[in-house]
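Every protein chain of the complex appears in place save one, which is left out.
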Amino acid sequence: MELRVAATKKFCSFDLNVDFTVSQDRIGIFGPSGSGKSTLVNLIAGLQQPDDGIIRLNNETLFDRNIDTPPDRRRIGIIFQHPHLFPHLNVKNNLLFGFKRCTPENRRIDFDSLVEVLQIAPLLERGVNNLSGGEKQRVAIGRAVLSNPRLLLMDEPLSALDDTLRFQIIHHLKTVCATFSIPYLFISHSMLEMRLMADEVLAMADGRVVDQTTPENLARSRMGVSPVGYINLLRLANPRRSDGLYAYRWGTGELLISAGNDQPETLFELSSKDIILFKQHPEAISARNLFRCTVAGTFASANRVGIELACGKDRLVAEVVKQAADELGIVAGSELYAAIKASAFRRIG
Amino acid sequence: MELRVAATKKFCSFDLNVDFTVSQDRIGIFGPSGSGKSTLVNLIAGLQQPDDGIIRLNNETLFDRNIDTPPDRRRIGIIFQHPHLFPHLNVKNNLLFGFKRCTPENRRIDFDSLVEVLQIAPLLERGVNNLSGGEKQRVAIGRAVLSNPRLLLMDEPLSALDDTLRFQIIHHLKTVCATFSIPYLFISHSMLEMRLMADEVLAMADGRVVDQTTPENLARSRMGVSPVGYINLLRLANPRRSDGLYAYRWGTGELLISAGNDQPETLFELSSKDIILFKQHPEAISARNLFRCTVAGTFASANRVGIELACGKDRLVAEVVKQAADELGIVAGSELYAAIKASAFRRIG
Amino acid sequence: MPEFTSAEYTAILLSLKVSIVATLLSLPFGFSAAYVMTYRKFRGKFVLDLIVNLPLTLPPVVIGYILLVVLGQNGVIGKQILQPLGIKLIFTWKAAVIATAVVGFPLLVRSIRIGMETIDQGLVQASRTLGAGWFDTVMTVILPLSLRGVIAGSALMFARGLGEFGATIIVAGNIPGVTQTIPLAIYEYASSPDGDRMALALCVVSVVISVVVLLFHEYLSRRMIRVD
Amino acid sequence: MPEFTSAEYTAILLSLKVSIVATLLSLPFGFSAAYVMTYRKFRGKFVLDLIVNLPLTLPPVVIGYILLVVLGQNGVIGKQILQPLGIKLIFTWKAAVIATAVVGFPLLVRSIRIGMETIDQGLVQASRTLGAGWFDTVMTVILPLSLRGVIAGSALMFARGLGEFGATIIVAGNIPGVTQTIPLAIYEYASSPDGDRMALALCVVSVVISVVVLLFHEYLSRRMIRVD
Partner (left out) sequence: AGEINLAVAASLKEVLNELSDNYAKTHPGVGFRKNYGGSGALAKQIENGAPADIFISANTEWLDYLKARKQADEKSIATFTYNVLVFAGKPGLKATGVQDVVKLDRIAIGSPKSVPAGEYAMEAFKKAGISKQLEKKLVMAKDVRECLMYADRGEVDGAFVYKTDAQQAARNAKILFVVPQEYYPRVTYPMALTVNGAKNAEAAAFYNVLKSVEAQAVLKKHGFIVK
């Protein structure tokens, strides 16, 4: 997907002025409340008109001075921040609203499996007015996905959901979007969701795109101020069972992970805060993973130092406070021991 | 506050059947989407009638077979899952709606400081229809708090907000509720918010209260399945600056914390996953905190072992996988070294 | 345009007065009726619904007769209530007001109800939990939120009042300068040999007045959509 | 209750037929007019608003007269369009339908508009982004969501049609068995010295019909609130 947006939109006390081009399929939009994320989404979908500017998707101009393609012909789906379900239709017909309007070759998404992942099968025949908050949001997600849009805009779709459900749905959203190659823009104020869902991130503040970068870089630059630090994402494969834990090949050895499973490939996250570094090999440590590595580089963020560790061909980012970096004499090229608890890894995909 | 609810309510495909008494002022309600949390809140506020049962607040019967106090005479405030702002009033008048209806002695909450914490001062004169999702939610919070209810019901009030704002608001909500002794029921699917906001938790599932416990215990019992582990909460006081870090007296020594500040007292959280245990003293470690402690007890949760560490009079819960517990020979009374990174502490209050 | 004599001016003013007074007088009752019918459950609700809507179904002339019978010298209200109080209604402009009010009432109530039925119940609940009693909620939440319906209903009723003929001519008579409203004057001119031009002129006046009312209505509705 | 003769039965059936046909005929136009006035911005919108609302402001007799002038032998439409097609409207029941439709139209449109104006724009937007074009959205989202207004408006219009007198009597004439509707029959009875009982009996019939209509309306509205 190639999306170019250069647009301004002025409200009395707020003005949006963005200009960016993205060419990845999985874009994140990150920014504090009131920074203009929803407004941007509305402009792209054609629900509001820019005061001026152009919007182009895959070489097709959706908006400029002369063109303003109506929303239904943009084939851009939205999951709104507020679910906006049709009160006169039951859950099933809400879900199928967009699906029915697809040309037959676009009716590609499997209704039943989507319903199962969203855990809304028991609701199908119900009206939507008495659904719980989370149930509504799930129906809205299903409705937008089933319409198989050529770009899907998601405005904080997961914030009403509990963690378990949230990660299940993230997993499914990604799979569906990948399978049917639906590119998307994903709004969230969770850096973690951003890391999981996006390949490229637009950081917004006060109606401007203040940064366009990878989620990795955004996470690095925010590592120092973020309470969760930098999140390492590890895609690991072919585990072996070991005493109730899972051992995955990584670096020059193995990582023991308690959240592993029997899938051939799994994605894990690991916070930079969960890595403890030693100058010398520590004895009898509770952490299940202890390995030798080299410092490939360092970077500073607030009062922390990010340390890129190389272990074989694999890389990890650990973080320590400046003091510790000095004390351990960490510079590029130093050799260190890194300890990671088996429980520090979180399975996410 | 003493709240007793014994009530049943049947919908076609869902039935609620709860029976509990709580006497703390800060109650959490925790449970997956669709478990009946919002329904329970509606019953307590008098917005829906139980099919049968009683609801008593502080020895006053709000509902039984003969009594059904109308919502406006219950003085129970709600922050709804969906903001429900009055579209015909501007932000300021929305905020003041309940305030104006208080008897003068109940008009105790300071408008200006609340507005400042919620960061909605620039919005005061605006209508509410075009506010962003997070802005709406903040106005709804302010409106309910200003009405100074004798019980405040909060239905996932923070899920539309980014972390920074969320923790600021939590802090303020707690302060306000403490200052004006407003007891509350707090619904959330975030265990962390639960830990921060509640002294007692009702865990719900499928319309039943399946557990009534402290957030600590709930967190311990869910430690093994939760991706964030058990969260230790530390209230630390009188810090001393030390090389850009803050040193707080704790246990028999000091804790170095990078997220500290100059406030006389501060609340920190620390995940059980962030504590690494050693049988022997490790050398040259990146973790800033390393101290000797005794195992006061252990408990199992899923395939993890929770370890209560005693250090002086202070306690911490660490978690390790079973394997590690065996290997390190951890039993009550063992002596261990615990390492914690300065950045692992998260300031929350 | 022919010259209007004072009789015509009186008719125009009278029409305005009657329509305005009838509308204003009906508003509180109309709103209450709509509220009760939308939000309350009680026995006899259907009867209320029926009574409110009767004037719509019956030809205005019949309503005029009914009012005449009820309010007249020998009527229930006329004899028991009005006479002892020394109030004479029949054949005064007040009778025209009553006729207009009765005929327009169903329109008012129905409009307000449509507006009310679409109010989000969450807002009503929010108001209650914020300490507003039901009456307070009615006045500060339900009323402003059904204002669209109220305004539309008032406009309907006012316009209907401007055209009210059948019931008025029976209870108020067709007395120039006293109870002759625009439609009665039009009727008179239209049925006299060379009154056509005058009748037309009066029609134009009616139309102009309703243009003004419509403009005002649109203005009010637009003001209610807070743009910001 | 006096015995009805076949003339009365014919009048009752005719009234029903006229009201129903007029209402059904007006529905698509009324809905379109309401849609256009609520959602579209165009020049001349005010003129449309005015034309739709005129029949309300003018006394029905005047409307009848205007219709006669337009549709009659020498009228613009009558002469240019109807006569070449061999259609005779004046003095047939079709004329009564037209009169009823014109008089009730503003009520229908206004009711539908109130219902439409309160539709959440988010739903319309959702529909568009799900690939429904504007017409599709109108039919599958806006129409069902303004159904309350449509039903209320139809009920209003139907009831108003049952009572329509002034315009009908002019364009349709008062031909027993052909164009004499209930109100015309009532009028006839009420204005003869000993027709009171018959007039009353016909009023009762009118009332009964509207009871049925109201019951039906309430039933429809209630069915629309999905209880689930």
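General remarks:
Per-chain residue numbering starts at 1, and chain names A, B, C and D are given in the order in which the chains are listed.
In this text, a contact is a pair of C-beta atoms (placed from the backbone, for glycine too) under 8 Å apart; a residue touches a chain by one contact, two chains touch by 3 or more.
Not measured: the values here are computed from a predicted model.
Within the entire complex, contacts from the absent chain reach the displayed chains C, D. Remark: the omitted chain is touched by one listed residue; of C:L48, C:V69, C:L147 or C:L220 this is C:V69.
Mapped onto chain C, contacts with the missing chain fall at residues 65, 68-69, 72-75, 78, 90-91, 169-170, 173-176, 178, 188, 190-193. Contacts to the hidden chain, counted on chain D, fall at residues 65, 68-69, 72-74, 90-91, 169-170, 173-176, 180, 187-193, 195.
One rule holds in what follows: only the chains that are shown with their structure count from here on.
Number of steps on the shortest path from chain A to chain D, with steps defined by chain touch: 1. Between the Cα centres of chain C and chain D there is a gap of 20 Å.
Rounded to whole angstrom units, the spacing between the C-alpha centres of chain A and chain C is 60. In chain B, the residues touching two or more other chains are 82, 126, 130. Multi-chain contact residues of chain D (touching two or more other chains) are listed as 228.
Looking at the complex, you find that chain D touches chain A at residues 120, 122-123, 125-134, 136-137, 140-141, 144-145, 147, 224, 226-228. Residue ranges of chain B in contact with chain A, taken from their complex: 11, 13, 32-34, 37-38, 81-82, 122, 126, 130, 132-135, 138, 155-156, 159-165, 189-190, 226-227, 229, 243-245, 256, 258-259, 273-274, 276-280, 282-288, 303-304, 318-325, 327-328, 339, 341-344, 346.
Residues 46, 49-50, 53-54, 56-62, 65, 106-107, 110-111, 113-115, 117-118, 148-149, 152, 155-156, 159-160, 162-166, 183, 186-187, 190, 199, 203, 206-207, 209-211, 214-215, 218, 221 of chain D touch chain C in their complex.
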